[in-house]
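Of the protein chains in this complex, one is absent; all others appear in place.
Entry: subunit A
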Amino acid sequence: MRFETERTRRRGHPDSATDALARGLGWFSIGLGLTELFGARSLTRALGMEGQETLVRAYGVREIATGIGILASEDPTPWIWGRVAGDALDLATLATQLKGGNRERENIGIAIGAVAGVTALDILCAQTLSQESATPLAPSRDYSDRSGLPRSPDAMRGAALGSVHIPDDYKTPESLRPYPLH
């Protein structure tokens, strides 16, 4: 669990949303990695990149490693930044295919769009995590002495009884009380 700091909106609160996003990205990494590793051939065919299967498999291994890193580590922040770097590499590789005589230019375009979308999520997640802390911060103000009571709460327990009037319409008649009194 990560906690928000001065640099995010709700200082001191746990941020389970970004946590969930990071885990989601971790699983996505593993899924994409497996596809690249075992479906390299069909991928290269769809992208007009036949012959580059080894590169695609290597990228797959990278994705899987990052995914495991995200899911298994205490602090996923560096791993999510790792994803951002990987995204850049993917985008650069795809961009090289836009030039030259690649017959699947349209598919390359779609792939670039998809990777760019995920990149945006990765950056958002990495930035948010970087601004947060692994442990909750101490409250920004210390109110631990603000009791409003002249003595300890234990000493003040029941102190108003006897000196205040509890109206009859606020008292349950003895016979209707559900719990025994000792």
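Convention: a residue touches a chain if its C-beta (ideal position, glycine included) is under 8 Å from a C-beta of that chain, and two chains touch if they have at least 3 such contacts; residues count from 1.
What we mean here is this: contacts and distances are computed from a predicted model.
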{"item": "Chain left out of the displayed complex - its UniProt protein name, from \"ABC-type spermidine/putrescine transport system permease subunit I\", \"Electron transfer flavoprotein alpha subunit\", \"Glutathione-dependent formaldehyde dehydrogenase\" or \"Oxidoreductase\"", "value": "\"Glutathione-dependent formaldehyde dehydrogenase\""}
{"item": "Residue among A:Ala72, A:Leu89 or A:Leu149 that touches the chain left out of view", "value": "A:Leu149"}
{"item": "Among A:Gly51, A:Gly101 or A:Gly158, residue touching the chain not depicted", "value": "A:Gly158"}
{"item": "Residues in subunit A touching the chain absent from view", "value": "1, 9-14, 16-17, 136, 138-150, 152-154, 156-161, 163-167, 170-172, 177-179, 181-182"}
